[in-house]
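With one protein chain removed, the remaining protein chains of the complex are shown where they sit.
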Amino acid sequence: MTKKKNRNVGIVGIGMTEISSHKEDQNQPEMINEAVRAALADAGITLKDIDCVVHGNMELFEMVHQPDLWHMIGTGALGKPEFRITTGGTTGMTLIAASDNLVASGMYDVVMAIGFNKLQEAGSTTGGITNMADPLWYRHLQTGALTSTSANMTIEEFGAERARKAAMKHRIMMDKHAGLNERAHRRLGLEYNQMEDLMKNSPPLIGDLRLIHMCSQSDGACVMILASEEKAKKISKKPVWIRDHIAVHREETASNAYFPILSENSHRAAARKLFARNGITNPVEYFDVFEMYDPSAWWGIEWLRDFFLLKGDEAIKMVENGDWDLDGKVPVNPSGGVTASNPISATAMLKPAEVALQIRGDAGTHQLKREVRHGLASGFGGVMWTELMILEKDLNWQGV
Amino acid sequence: MAKNKLNTQAEELISIQVVNSIDYSFPTGPIMGKWFQGLKEKKFYATKCPSCGRTMTPPRGCCALCVVRSEEFVEVGPKGTVENYDIAYYASPDPLTGKVRSTPYAAVFVRMDGSDCDIFTHGIKDEDIPKLKRGVRVRPVWNEVRTGCIEDMLYFEIDA
Partner (left out) sequence: MNTCRNEISKDCFVVPGKMALPNQYFAGRVGSKFIISLRDSRKILGVRCPKCKSVYVPPLEYCEKDMTKIDENWVELGNEGVLTNYTVVNYRDAHLPRKVPYILGMVLLDGAETPFVHIVSGIEPENVEIGMRVKAVFADKTTNTILDIDHFAPVEE
């Protein structure tokens, strides 16, 4: 199945706030406004050039209903067409997928997507997330995004020692990447010689999932401006092209989390379909960077196997060999990933944003040394809702 | 002109703290209603897909794989197999009460006997937490008083 775009869409503006645990000096619209102004400045355009605004977050955290409405004073959407999207943790990527569709369809030429969360305002994000579970028979036991089901499976498959070491190595590698990114929230300065200590002494959260494995709770906003090919070439000297994206989710209710009714999870299904229709037969070879939504180190090592359609212990081996490191076969999360920075509904947008910055060569202190032409970004939320996106430096894949 | 400049030294920043508490009522509908009626009688009801034959526990009125209505009930359990589990050492507020419970506690994802591809989640008896692993057999422990809610079953315990 080939998917043809009506017209090409380029990323022309990227703006993000610093990601931190405390933003007491800004209210929600002010935090968003900071990213909006940064994106407009990056694109070199003004609000007048924006045809439509797409806004999203997970609203249970800030406990604000219709945030699109009362954030108007910060979004710049006054008098413009606006959409609101919320798909759990995937929101940030769904915002970009929807904006891409809005531009590709011909409906709008220039669309601004806004993703944010201000998790310091949530007394308990985990308590909020439990509300996704059925109130009658699962909510009282649901542990939010915290789970060790993935760790249990990985340990069973590869043995406790190998699995725990791989997860911790991935976690420390992510922290080393975050250390290079001045916008990242948690930069702990971890070293590989701390592995044994952390595996034993980091506070346990759920089963084998320890505090060190898990993503942070952050405040932040990300804004991206997408434009049609014609407009993109006028606005930006180096637009980054959104080649294709796919959304896959599974039918399971929250009780069936990670229990394989289908033969493959949503990540593998998304990767298989997306790569096939784009003629990408060897993703490890093809992609120069992958920004992955990895809410925990355990999920990180499990999902790399799915996203790159690897088998058995191939992905774990690549963790052990450092193949996902900045100078490895496919650099994963040069930004530091989600374990470093997690303003939830900005998080999934930070993935394509970071890939686009790498492709442009504008990632600053965490810019990869290699040339980045082909990038992959993933979003994740709820009980396996995957959004996977291919970004390109050049407009040259149409013949594929 | 600096006359309106904010004094940023030792600046007081206002915040409000609230517990948003909202009462709800959740209608079960006929399918989940049958499930809760079953719990009253110490029975587990699943629905069976007329197309692929899979059973869904707790029951759902539609098979999302085949996209057909599934309204035939079959009894499953009462014993089952632990497919996965979460042992919580960190407790977040229970959104039903706003209170934080004591740890550790555990949730077990159980495939009920006779249910071929679906799982049901409940707690496990505290004493059995150290013995939890994938594949372990469990049986339900029932509440004396059963009113048609999830607390009709207290928890699972390991079936020795």
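Per-chain numbering from 1; labels A and B assigned in written order.
As a working rule, a contact is a pair of C-beta atoms (placed from the backbone, for glycine too) under 8 Å apart; a residue touches a chain by one contact, two chains touch by 3 or more.
Quick caveat, the model's predicted, so the values are computed rather than measured.
**Q** Using the touch definition from the top, which of A:L40, A:M58, A:L310 or A:A363 touches the missing chain?
**A** Counting the whole complex, the residue in contact with the absent chain is A:L40.
**Q** Which candidate, A:M72, A:L188, A:L368 or A:L395, sits in contact with the chain we can't see?
**A** Residue touching the absent chain, from the options given: A:M72.
**Q** From the list A:G128, A:G179 or A:P352, pick the residue that touches the absent chain.
**A** Only one of A:G128, A:G179 or A:P352 touches the chain omitted from view, namely A:G128.
**Q** May I ask you to list the residues on chain B that touch the chain which is not drawn?
**A** Given the touch definition above, chain B has residues 4-6, 11-30, 33-34, 36-37, 61, 71, 93, 95-98, 148-149 touching the missing chain.
**Q** Quickly run down the residues of chain A that touch the omitted chain.
**A** Residue positions of chain A that touch the missing chain: 23-27, 29-30, 33, 36-37, 40, 46-47, 60, 62-63, 72-74, 76, 78, 118, 120-124, 127-128, 131, 135-136.
The rule is simple: only the chains that are shown with their structure count from here on.
**Q** Counting in whole Å, what is the centre-to-centre distance of chain A and chain B, each centre being its mean C-alpha position?
**A** Centre-to-centre distance between chain A and chain B: 28 Å.
**Q** Sort out for me which residues of chain A touch chain B in the complex.
**A** That would be residues 24-25, 63, 123-124, 126-128, 130-131, 134-144, 146-149, 152-153, 156, 203-207, 211, 251, 253, 255-259, 261-262 of chain A.
**Q** Note which residues of chain B are touching chain A in the complex, please.
**A** 11, 13, 15, 17-20, 24, 26, 28, 32, 35-36, 58, 60, 64-65, 83-90, 92-96, 107, 109, 117-123, 134, 149-150
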